[in-house]
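For this depiction, one protein chain was excluded, whereas all remaining protein chains were kept in their positions.
When the chains are written out, they are named A and B in that same order, and each has its own residue count from 1.
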Amino acid sequence: MTDQPPKANNTPPARLHLGAAYYPEHWPAERWPEDVRLMQEAGFTVVRMAEFAWSTLEPTASEFNFDWLDRAITMFADAGMVSVLGTPTAAPPAWLIQQHPDILPFDEKGRQVQFGNRTHFCVNSLEFHAAVQRIVTAMGEHFGPNRHVIGWQVDNEYSRVCYCDRCQRRFQEYLQEKFESLDALNERWSTRYWSQTYTDWAQIPLPIGLHNPGLRLAFKQFVTESYRRYQKLQLDALRPHLPPGVWVTHNFMNWFDAFDHYALTEDLDLASWDWYVGTGHLDYLAAGAAHDLVRGFKQKNFWLIETQPNHVNWRPVNNTLNKGEGRVMAWHAVAHGAEAVLYWQWRSALGGQEQYHGTLIDPSGQPRPFYSEVQRLGREFAKVSHLLAGATTDARVAILNDYNSRWSIQAQPHHQDFDYVAHLVHYYKPLAALNIPVDIISADVQDLSRYRLVFAPALMLINQRRAEVLTEYVEYGGRLVLTARTGMKDDDNALWPMRQPGLLAELAGVEVEEYFALDEPVPVKGNWFEGYSHQWAELLNLTDKLGAAIAHYGPANGWLDDQLAITVRSHKSGLVYYVGTYLDEAAQYALLERFTQTVKLSRPRITAPQGVEIRTLVNPDKTEIWLAINHQRTGKIVESPWPVLEHLSGKTFEGKFKLAPYGVAVLTRPD
Amino acid sequence: MTDQPPKANNTPPARLHLGAAYYPEHWPAERWPEDVRLMQEAGFTVVRMAEFAWSTLEPTASEFNFDWLDRAITMFADAGMVSVLGTPTAAPPAWLIQQHPDILPFDEKGRQVQFGNRTHFCVNSLEFHAAVQRIVTAMGEHFGPNRHVIGWQVDNEYSRVCYCDRCQRRFQEYLQEKFESLDALNERWSTRYWSQTYTDWAQIPLPIGLHNPGLRLAFKQFVTESYRRYQKLQLDALRPHLPPGVWVTHNFMNWFDAFDHYALTEDLDLASWDWYVGTGHLDYLAAGAAHDLVRGFKQKNFWLIETQPNHVNWRPVNNTLNKGEGRVMAWHAVAHGAEAVLYWQWRSALGGQEQYHGTLIDPSGQPRPFYSEVQRLGREFAKVSHLLAGATTDARVAILNDYNSRWSIQAQPHHQDFDYVAHLVHYYKPLAALNIPVDIISADVQDLSRYRLVFAPALMLINQRRAEVLTEYVEYGGRLVLTARTGMKDDDNALWPMRQPGLLAELAGVEVEEYFALDEPVPVKGNWFEGYSHQWAELLNLTDKLGAAIAHYGPANGWLDDQLAITVRSHKSGLVYYVGTYLDEAAQYALLERFTQTVKLSRPRITAPQGVEIRTLVNPDKTEIWLAINHQRTGKIVESPWPVLEHLSGKTFEGKFKLAPYGVAVLTRPD
Partner (left out) sequence: MTDQPPKANNTPPARLHLGAAYYPEHWPAERWPEDVRLMQEAGFTVVRMAEFAWSTLEPTASEFNFDWLDRAITMFADAGMVSVLGTPTAAPPAWLIQQHPDILPFDEKGRQVQFGNRTHFCVNSLEFHAAVQRIVTAMGEHFGPNRHVIGWQVDNEYSRVCYCDRCQRRFQEYLQEKFESLDALNERWSTRYWSQTYTDWAQIPLPIGLHNPGLRLAFKQFVTESYRRYQKLQLDALRPHLPPGVWVTHNFMNWFDAFDHYALTEDLDLASWDWYVGTGHLDYLAAGAAHDLVRGFKQKNFWLIETQPNHVNWRPVNNTLNKGEGRVMAWHAVAHGAEAVLYWQWRSALGGQEQYHGTLIDPSGQPRPFYSEVQRLGREFAKVSHLLAGATTDARVAILNDYNSRWSIQAQPHHQDFDYVAHLVHYYKPLAALNIPVDIISADVQDLSRYRLVFAPALMLINQRRAEVLTEYVEYGGRLVLTARTGMKDDDNALWPMRQPGLLAELAGVEVEEYFALDEPVPVKGNWFEGYSHQWAELLNLTDKLGAAIAHYGPANGWLDDQLAITVRSHKSGLVYYVGTYLDEAAQYALLERFTQTVKLSRPRITAPQGVEIRTLVNPDKTEIWLAINHQRTGKIVESPWPVLEHLSGKTFEGKFKLAPYGVAVLTRPD
């Protein structure tokens, strides 16, 4: 607890922060000024600290050592940089584990996780909760009021799933609360199947390997709840000490699937994430989906709180980005809603697991080659920060994302190659290639009215509420695209006693008579394309007269031959498509281009050849800004229907102009 | 115990039952009549029930709930269908596991198996035995006398191998009984090797991973004994309550290798099995071997008690059979001795692990497309059931199958690709392609005199008794084919101190001077073929003057060059071939065609091109029936030397006639 009144918040964050993770505890204080100088020369505005410093902050239980961090924050502030602090709970110190060994979690194979890496805690351990509360409260009291600390990150990359006895008991309690009676649970999970009927809550196991689908889905939800409770503990310890405007976030890992990210971000002020290419190079279409996913967590701009300074150290092959590619990654993030770009990390500790990770400063303390690329970025961010402050994406297309459907499919893919995320991205990519902005949002969003076109890829779990929202959307003129595997199951992962798409069948005017995992591609011929279905095919029947065929299967296994593959059903101005096939890329591009044409989605009037991305942002002044990003290693021609001012160079272009290899342009129409 | 005298048996089973597994406990009783109606319309004559219903039949210890099953049996009887009941012991209920947690078995990695799937029992647990005895006795007493129950299946797909401490003690006791003294065991297992000498029975481990070959083989035999004892427990509980003619079976999984199937089927009345293609499509030549294997378990016809309604759910890719292929699978089974075809399952439970498995009725309660194919089968079975009742295969070629040899090779393959079953099937396929019927029988069969040609593929374990049977067979004019890896070891998996084929060397007139695992194919040139040896080659020497060369190796590794690869040794009218090479497919076909020509095996006089199977069955009236099955997706011409009546169509053909794609004909010569 602090007696001091909260200080006035620092000025509203400049759009476009640039910075890095920095660990002052690894270096003698004499070195710090040189690091500050190099950061200033790189144009840094923010530094992230402390998220693994527990053993330095609290060397033994309840003895806190905060001075060094006070000094670091002040030093950066003096140099014009704000600080973001992490709670260090992802790295419980050795003394704590020695005191409470059963904080250590158990993995799926029944082995207790060792001390010596990270996330070696059971998220449901009460001893751990107590220690977390102590350190987070102490940090909140001490650093919360510091006006140079503009935001907090709680814990780091939630990821561990624990299978200890305590978690089993908590899971049983969770189920008791959820189902109230064992009869209800037995009924919802069809436990008569294989004689799994439970007569005592204590009989219910944790799901290791193959298990009842109801149990498996419930366990995923339980893990979500466990992390949410754990996160809440930290938020409750921190927030009383934070001045208004100081935000709290957690750094997520894009498509990571251990929990429902919508549930966890609900309690946070800001979404942030850690973006690493790993092996290979930037696939900007897929990466755009990841950024848009994170933007969708809270349906607003986000922080890219960790990203790759040229290479990582945890992949089988840790190759380096091409020269210029790292800068393009940063601009790509900004173009999709990042308000900050922070590299992980500034300089490697001399020891520890990540000695080989990319950094800006090498072990000798001198800049690496990549540093010069960041310097350029620093100059550029400074130039356009005022322009891009608060600028947002105005998307009229949405893709619905649902963790429950994903978990259900992942646990029972039926075809090993059917991946929920890959299937979703299969719908995203053609839109992104056409430079059409897309929101990826929760399938539980209640109001879709701002969208002209909504995709619900593989929305396997349908309930009454979802059906109502989608129906209302269509009835008010929306265009809805349902796809393979939609509407098969209910909230407990049980089959609906209906043909797919279940509660959406009437809306779609179609029923799935049979689904097929494909061992070989099946030809599909549509009105606007000819191609093949891979992995999956559904045999469709129109169920009313307002439905029409869009594509048919060709000769295949006898069952599918000449059957319907894609249908459409009209509802006054609304339309519902049902895509029963998993098309090859070329056919998918043709199909989606057609979908977008029929709804007359605006595309940027500034145009460029394939491989150049054009994103439109709108800032609070309603100024339209176009970011043109050349993702190719050769120069490309951009064309504008009107004269444009390019803010990085300060030049004005008219008609055609050239973007250099990995070139970036920030354009507005001169007043 | 029941006081009632056994009722008179129901009428002798009609040949060709059609049915499915049905789980009335999953559905409200109001739904049952609709299922009965749909089954009747599909021509069903039998339903299999209860094999996973333990928690419904005995909701808590010793409280039985049998009414629902009584009602179901009666309902089916009223609709003209008989019932087969399963004992539900493969799915011990939660209350039993909670009461006796150490019923749960341990896997090879030392982890105790969780509750939540199937077969979570240690086959040697006395607590489990007691519970099994209770439920099976109760079911026997109650349902045994019911005349609509024509047969029983005990347990379901024996498969679990347990590695718990109790099993270790039982294994030690088993060895004590088998060897009587440790000196004998030490001697037979050569335990001086690596200082493994045992001085106390309690020192002997269970074999996990690499181990002494004697120990490994003994453990396989111990598992067989454990299951046999467990099965006996159920048989003893059931049989006192069964009227004469009611059979007991177990559903085996063709080439599954955890135990000796000959030992287990010895105690059963009937062999039955579960036949799933899984991924891909029917390979009728390989599938025929599996059917013939099961027919050989008891050397009589069998039940196909589970088969695939178009697709399964447990493979990486669960593709669907082609339209028509499922019907062909059923006829193929019948042609190899199946007296019944039952689909698994009728309709999926709404929950549980197998939601995606193929069924006849979909989750909505309506027929799936595959249902129509079964309806056709129902009509066809009804037409020819009288004709095919009791019809059998009259094979004059046998292939000897030996679990001990298989286990020995599998544990020490020496070449990773050498698979005992694949090698056996390598001999089966050319015969099947020639439409020559084959019996696959135990290598311990005592009388081979009915066969003109006997193959003993990779019969690694030879003992005095086997040598005598084979010698007698040859001396009375039989033709015997020995192959690579024959005769190397004794009953305890020890090397014979002789050159291969050991006890058969004199009979074969040959010795193996050296064996070779091959990294590259070696050319082989024979009298009737030229080809290559893969994986394996043995360097042969003739040891007497009655031997002759059939094939030689070409230039290879220097050791094999120009050496003997295949030999023959004559014994009056008998012959013994020794095939030291593992030929490529084309050469193998040529070799086997020649083998069959020399013994003048009758082949069906009705002929057809490759890919069309012609099977001859003989019914109790001595009527010859030919089943012609087109396994291709294009029409094929069949040719008969005399006019034939086709029973499915009722038409008579003369000379050539066409079989449709996936077409089936049931033919006899008109009287």
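Keep this in mind: contacts are C-beta pairs under 8 Å (C-beta built on N, C-alpha and C of every residue); 3 or more make two chains touch, one makes a residue touch a chain.
These numbers were taken from a predicted model, which means no experiment stands behind them.
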Hidden partner chain, touching residue among A:V84, A:I97, A:L217 or A:A494: A:I97
Contact residue for the chain not shown (choose from A:T74, A:Q366, A:S570 or A:T634): A:Q366
Which of A:R37, A:R71 or A:R111 contacts the chain that the document leaves out: A:R111
Contact footprint on subunit A, counting only the chain that is left out: 23, 25-26, 52-56, 59-60, 88, 91-95, 97-98, 111, 114-118, 279-280, 311, 313, 316-324, 348-356, 362-366, 368-369
Interface residues of subunit B (partner: the chain not displayed): 109-110, 188-200, 202-203, 205-215, 412, 414-417, 492-499, 513-514, 516-520, 539, 557-559
